[in-house]
Each structure stands twice: as C-alpha cells, then as structure tokens.
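Here's the structure, in structure tokens; my notes come after.
Yeah, one chain of the complex is gone here, protein chain that is, but the others are all in their spots.
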Amino acid sequence: MKSIKNKVAIVGIGLSGFSKDCKKTELRMACEAIKDALDDAGLTPRDIDGMIKQTDDSADEHAITSAMGMPNLTFYGETRWAGAPCGMVMQAATGVAAGACHTAVIYRAVNGGSGLRSTPSMRSSGQLSTADLLHWAFHSPFGLMTEQGAVAMLAERYMYEYDIKKDQFGPITVTCRQNGAKNPNSAYFKKPITMKDYKESKMVTDPLRALDCYEKFDAAAAFIVTTPERAKYLNHPPVMILGAAQGSVPETENMCGYYRDDVTGLPEMAVMGKRLFKMAGVKPKDIKFAQLDDAYTPLVPMQLEALGFCKKGKGVNFCGDGKKIKAGGRLPVNTAGGSLGEGHIHGMNHVIEAVHQIRGTATLQVKNAKIGLVATGAGGPAGGLILGR
Amino acid sequence: MFDQYLSRRYQKFGRPDPSAYLIKDKTAIAGIGATEFSKNSGRSELQMACEAIIDAVEDAGLKMEQIDGLVKFAMDYTDEMHLVSALGIKDLAFFAECGWGGGACCSTISHAAAAVATGMAKYVVCYRAMNERSGRRYGRVPGVETVMAAPNDHYGYIMPYGLAVPPSWVALFGTRYMHDYNVTAEQLGWVSVVLREHACMNPEAMFYGVPATLEDYMASKMIVEPLRLYDCCVDSDGACAIIVTTTERAKDLKQTPAVIMGAVQGIAEQGEMMTSLYRPKISLLPEVWYAGQELWRVSGVTPKDVDVAQFYDAFSPLIPMQMEEYGFVEEGEGALFCEGGERIRIGGELPCNTSGGHLSEAYIHGMNLINEAVRQVRGTSTGQVDDVEISLVTGGLGVPTSAILLRR
Amino acid sequence: MTVNYNKNEMIPAPVVDPDSKAFWDAVQNQELVFQKCGDCGRLRHPPRPVCPKCRSLNIEWEPSSGKGTIYSKTIYRKSPHPGMKAPFTVVLVELDEGLKLISNMVDIKNDDIKIGMQVEVVFDNLTDDLNLPKFRKVD
Partner (left out) sequence: MEYVKGVPLLRPYIDYDNQEFWLAHREEKLVFQKCTYCGKIIHRPKPMCPACLSTDMEWIESTGLGTIYSWTTFVYDRAAYPGIRVPYIVVLVEMSEGVRLVSNIEDVTSEEMYIGMPVEVFFDKVSDDLTLPKFRKRKVKK
C-alpha cells in the first residue's frame, strides 16, 4: 500500500499571540507567522516551493510570495471548512510525497477579534454559492443563522439520546481553561475558571452557555513541512506525519448535518478516523495525547466517540469531571488550551501544540508523548493527523 | 529579485529530484465529461456539475461509489460537500481546492495526481461548472463592495482609474507586448481566425457553423485598445469533469488512458490577479516560464516532442506569449509564428486549440481544453491531429498558472 | 407565535435557486412538498438536482403529510437578525415520511417545546409574498 506515512515531516511552526485588536492586516499577520515558522525551522523564503492556504483567508499566495520574496512555487492549493488545518497539512504532504514540491508552508491569518475580518475574496466565496443557497435558504428564514445555534441543535438531541444532564459539558471547558491558564501564549493565561463560573455563564443558544463556545481573536499561525531528508539539516528533530486523512460523507453540512438518520454521530469524523488509524498503523489506545476541535464543548465527546476513544454515547462519561482528559490523565486533551482555553485560530494552534508535545517543548508536557492525534472540523468535512517521532 | 527569471536561470538546486516525482507515467486521466455549452443553461451550477461528473464516470466505466476524491476550483460556486450529498458519494477521502480562476485548471489535475500517486485516494474527480454567460459575467465591472474588500485591495490601485474589466488588464500587457516585439494586429488576428476554423469542425463549439476571416477580425469591434471583440473568449454556460487515477487502474477501465507525464503549477514573484504590472518587464509571463521549466524537467521531454497544444486563450495575445515562455519559439517570436495561420492549424508544426479553444468553443476556465487534450490522445477529436503521442494543456494567464503534459 | 417579528425590519426570506424553486413556490401556495426521484422513488430534502441513490435527473414533487415529531430544538437568547425578536426557538422536525426540516413552532411557549412532541404543519403568512411552513403541537 502506497501512503505518505513517514515521508513528510513538520519542521517549523509559528504562532502569533491572541488579540482582540492587533492593528495589523491579515496579510502582515500571515507574513509574520510564516517568518516565525521559517526561523523556527532554519529556512528562508527562497526555500519554499509549496503553499497551502485556507480558501476563506484574505492573504493569498500572490500577496505572500510578493511580500516575502519567494521566487516561484510549484505546488499550491486551498482547503475550506473547519477541517482545514489537518486537511491543509495533508494536501501539502501529498505534494511533498509526490515530489511536486520540496518544502511547503501552510498558514492562516484571521482578524476575527477586531471585526476587521475582511469579506472572503471574490474568487472564493464573496457571493453565496448555489450550494450555500441550498444550505442557508432552509435555515435562515427560521432564524437559524449562527454556528452556535446550529451546534446547539445537535447538542440538544445528543443530550436527549444519551441522557446527558445540564452542565455536563462544563468540565471540558474548565479543563481547557485550566490548561490555557498555564500557557503564556494563551489569551487566558493565568485566568482559569471553575464549574461555578461555568454554571453562572449565560445561556446563549440552549443548551449552550457562553463558556461552551469559543471567542473570536485576531491571530495567525503557520507550519512548514518537508521531506525527512531535508529535515535532518534543520533546527529541530522532525515531527513525522504518521497519518493524515480527510473525511466527508453525504449530508455533511457545515455544523449542521441535520438530514441524516442520526445527527449526533459526526460520521465524517468517523470515516476520517478509520483511515487515519489505518494509515498510521496504530489504535486509539496508542495515542498519548489528543488535540480535538473544541470550538463548542459538545463536539469534544462526539469526537472521542467518532474516533473510537470510547463507545457511542459514552463521550461525556469519558470526559467526566475532567480527570481523564487533564495532563497526566488517560488521554490529555488540548494541552495548550485549544480554542476554548488558548484562543481560536480555527484549529491551527491544535497542530502547533501537537508539534510541541512531540518535540518535548510544550508548557504542559505529556510524559512519553511519542505519538499524538489532532482532529479538526467536527461537524463538517473533517481532517485529522497522527504525528510522531 | 527578479534576476533569476530575467537571466533565465532555473533553480534546480533544492527541487525534488525527478526520480522522486511520483506523478509521471504513474497517473492518468481515465474519464472526461461535459454538459453542452450554451448562452443560458437554464439550470443550477450544482446540476451542471453533477451532470458533467456523471458523464465522466460513465465515460471511464466507473461507478459513482468508487469516486473518493474531489478537486474543485476555489472560485466554483458548487462545493464538494453538496456534491457528495447530491451524487451520493459514500466516503470522500480527499478534497482540495485550487485558486486563481482559469489558472486552476491544470492545478486541479496536479493535486488529484499527487493524491492518487501517494495512495490518498483512488479515483479523483476534478470539475468546473459555471453559468458565466447567464449568471455573473467576468467581463463586467465588479460591484463596489468587491472593490472594497481586502483580498482585492489591488483593485484599489486600478479601479478608481476605470481600469475595471479583464480585457483592459490584458490590454495593458498587449500594448507593451506589441511595442516591444513589433507585433501587428494581423498577426494576432490569425490566432483568432485559425481557432474559429477549428471550432467549425466541432459541433459542440459555440461558434460551430460561424466561420470568420482575417477581414472579419479586423472589422470586429474594438473593445479596449488593442483588443478587438474577436480577441476575447466566448462567455458561456457549461460544466466539465475529469477523472484522475493511477495508470495501473486506468488500464482496466473503458478508455485509452491519457497518461500524465507532468502536472505542474507556477506562481512567480510580484504577481497580482491579472494586473502584475509592477514587474521589471510586463511583456513576459514569468510564472509560465517557471511552469514550463518545471514541466520539461519532470517529464524529461522538450517542446519539440509536443504534437498538439491547447493553450489557455482567454485573449488571443496570450497564445503567442505562452509559446515564447514555454520555449516553442524564441522571445518575441510568438506572433510571427502565428502569422498566416499555417503553423498552428491542424496539420501544422504545432496545432493549437483544436476544438476551438476559449475563443471559439467555450470558456469553461480551461477544463474544456483538458478534455480536448485527452481526446487528442485517445484519437477521438473532431480536429484530430495525426499520430498524437504527446499533448499539452496550459492554464490561465496573468494569474498563477499550471500545465499538464499527457501521452498515449 | 413563538417568533415575534420586528415589523420595521426586513424578515429573512429564503433565497431561491433553480433546484429549490418548486419547493418554495409550493410553500407560497400553502403546500409542503418534497422532492422525489422520478425513477427510483426515493424522497429527499433539501432539494438537489440528482438522486443520490440512482443518479437520475428526473424529479417529481410529492405532497407531504405535514405530520411529524420534534427531533431537536434550540432557543436563541439573543437574536441573530434584526427582523426577529429573541428569545425564539428553532426546531428540527422529523416528518412521518422520514425527512427532516428546520422550522419554528407557533402558538406555544419556548419552554413547552419538547423533543418527541407531535406536530403538524401550518403556514405562517408573514408578508404578501412570503409564507413559511411552521409547526403546531397536535394534542
């Protein structure tokens, strides 16, 4: 079986801080994050010949190659949706493994916090697409217009089916915030919360409280992937891609796959997970830590189920009071804080934390962190990575 | 900064070795599909995409259940998750997007080929569906709200001066190109006339049955100096789909595989969406030269070996400009090569755009050019060139570009 | 009504495309219809141009029973749109045909809406040219 296992390594990472208004353009943030990642790896812009972006990002290949002096790229492309961070790494890795490029950069830069987030570009989705029409026309006339509402709808049914009680999602956000409180780069550094804070947090779209949902920030992140041969000459020991996968199935819609038999299952995450573990040749019990999509708390137990860390309907039990998912627990989750506890940059920081864990440079280092999993895009087209040494 | 390009030194150092290039000979196009091309399709772009994909799946002799990858144009208004639902694709293992309008056509093939070559997917569909004629036409001025958005901030430097439509962006290059190399309007006219001849052989073409002479060309309406109406592509509604798989699998399918020798992309410094006006020289297309160098490097052949070419032809000056950058002729000699039309006709030295191209068949962002290149390899084109061994397609110009080289 | 509209603001209307036109046209005539494959007879919603089972492009439209149960719900505590006053509930209804539909409830308090509740379709005439299919509790 051909595969990209062990053929591509992550060799550089760059992550900005999380700000409510950084007073920089998205292009500048992207350039700075890419420069940080290049410096981290020990490379220059002239070494880059591949680039993968998130479709909705305003900073595009032209702007970045012009601003940073990259003479020519031979492999570049885009991925959309929340699964993008892992999907982008996978797309770049196929390019490297196929010999279409040698060293590729993956980035995102978003002015989410300052509200300066520009409209998506004309060439991507400036106008509603035919398919977007299909998606929104059947929801927005009834007031279902936000991601929060869309996920709340899934969560309500999930609670009904598996007899989950009010506030049982709380320990997830509390754990993420406690992890983030120890991470100096986090927006919530030294700002942990307790279950009491959670219970007092206001309801936004029942059953979701404000603390069940991520906050928006201005932030940027970048990673660099290359071949293991080139990685030998760079600054850090390479973090190998053992598995990379994407998944999408019929009736997947962004955060609202309502038109299938069971809406609580994240089936695209399940098919992605199956492929991911198969490629890496490992089982869920071999995974030492997981960085999961925690844009909304209910997505975490749903992912644990879909990825096979526990049985269907047992995800909330698994999270329990947070013991198992804390650093030092059976499966430490979102050790830098994730979207809820570090800051939201659409899962890019999840990949960066996984790289830190494998390198052994994390602020909350998991012992013997030889192999870890990243999942992005819960409740939509999914992406996943298994990284190791 | 631009010295590497201007001195035409291709930096091979640091590039992956051609032996590591898994796409060559190991991947192939196994199926092609399309809808009709029209001025008004009367249906949604999603339906058009579905129809073209169903057509391609049938052409290859596959079942829809076997499709496990989709590569779309970032610009395409149908997205992969709705196609998956509409077509009942069971488990999509690979999905990606390629940006930059027509520059994406061969990019989609490059990403699909990388995916099948590395085992990430088995059968990947690349598609484009556009109601470009009946819907939003690119030839028109974008709305104020588009100009005011950050990704289009380069518009801010051109739009207030009325430099507002794609033909005018190309016109600035065209003026300089004609000035630098003493190119005449008649020379460009021959490109348009020959492509129309080819369209008249192709019943699917929008200009089938509408021949045009050089006199017609010269008499056609001036759009933006120096571009005439006949220099511009035909706005159209339509969809195309292409299936990429491994050559091994393709051999067991219904059609003769069009084996991929190279599928490359190119994006050069100081580029801008169709207005790369700040480069040291604008009568050249550096990304095309880079793509060409990479294409010849990975495929191991030279321009001399190419039997038939489908050049991206949104506007006629782009064909001679590309011939120069891909190395078919010397710098500044492209237009001379096209003069009289003999060399670019079917039967000529380098038959070009044998289905009529964007100027005369339809404008489906380069995907109809790929379909034609595959037909040339299969030997089923209406403008069939004799004994085609190697067939070239190029992607959009003035934007990050792409190219593929196919063989029998 | 569980949704109170702000009469001075625009009410969010569905955007119609060639694939969904028949659905919304029927709604304006106070009918709830679903797409049915003209060949294999499979029902589907939301409307799409192709049958995902047999890939036929033939489409028929089948009137719905209009009866179903509440499958899930959420309450908006803060309005996402100036045309609608919070709090209001959005429901996911599972119709007897097996298809699901996003909608609102009428003549019921937000807190009284429960998963599993039996409902039937009614048409909420919002403006001269906008009807929306909504649901009412069946006793």
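Order as written gives the chain letters A, B and C; numbering starts at 1 within each chain.
Throughout what follows, a residue touches a chain if its C-beta (ideal position, glycine included) is under 8 Å from a C-beta of that chain, and two chains touch if they have at least 3 such contacts.
Note that the structure is a prediction, hence the values are computed from the model and not measured.
**Student:** As a test of the contact rule: which chains in view would the missing one touch?
**Tutor:** Among the chains that are shown, those touched by the missing chain are A, B.
**Student:** For the full complex, which residue in B:155, B:207, B:290 or B:363 touches the chain that was left out?
**Tutor:** Answer from the full complex: B:155 touches the omitted chain.
**Student:** Identify the residue among A:28, A:274 or A:288 that touches the chain left out of the display.
**Tutor:** Once the missing chain is taken into account, the touching residue is A:28.
**Student:** For the chain not shown, which residue from B:20, B:172, B:201 or B:214 touches it across the whole complex?
**Tutor:** B:172
**Student:** Name every residue on subunit B in touch with the hidden partner chain.
**Tutor:** Within subunit B, the residues that touch the unshown chain are 1, 139, 141, 144, 147-150, 152-165, 167-168, 171-176, 179, 221-226, 269-270, 275, 277-278, 282.
**Student:** So that we can see where the missing chain sits, which residues of subunit A does it touch?
**Tutor:** 23-25, 27-28, 31-32, 35, 45, 66-69
In the analysis below, only the chains that are shown with their structure count from here on.
**Student:** How are the chains arranged in terms of who touches whom: line, ring, star, complete or other?
**Tutor:** Here the contact pattern is complete, since every chain touches every other one.
**Student:** Could you tell me the distance, in whole angstrom, between the mean C-alpha positions of subunit B and subunit C?
**Tutor:** Roughly 43 Å separates the two chain centres.
**Student:** What residues in subunit C touch two or more of the other chains?
**Tutor:** In subunit C, residues 17, 19, 48, 52 touch at least two other chains, as defined above.
**Student:** What positions in subunit A touch 2 or more of the other chains?
**Tutor:** 130, 134-135, 250, 259
**Student:** Which subunit C residues qualify as touching subunit A in the complex?
**Tutor:** Residue list for subunit C touching subunit A: 3, 11-17, 19-20, 24, 45-48, 52, 71-81, 84, 88, 90, 92, 99-104, 115, 132, 134.
**Student:** Which subunit B residues qualify as touching subunit A in the complex?
**Tutor:** 1, 4-5, 11, 14-18, 20-23, 44-46, 74-85, 88-101, 107, 110-111, 113-115, 117-120, 136, 142, 145-146, 149-152, 263-273, 287, 290-291, 294, 298, 400
**Student:** Which subunit A residues qualify as touching subunit C in the complex?
**Tutor:** 128, 130, 133-146, 149, 152-157, 160, 202-208, 250, 258-259, 263
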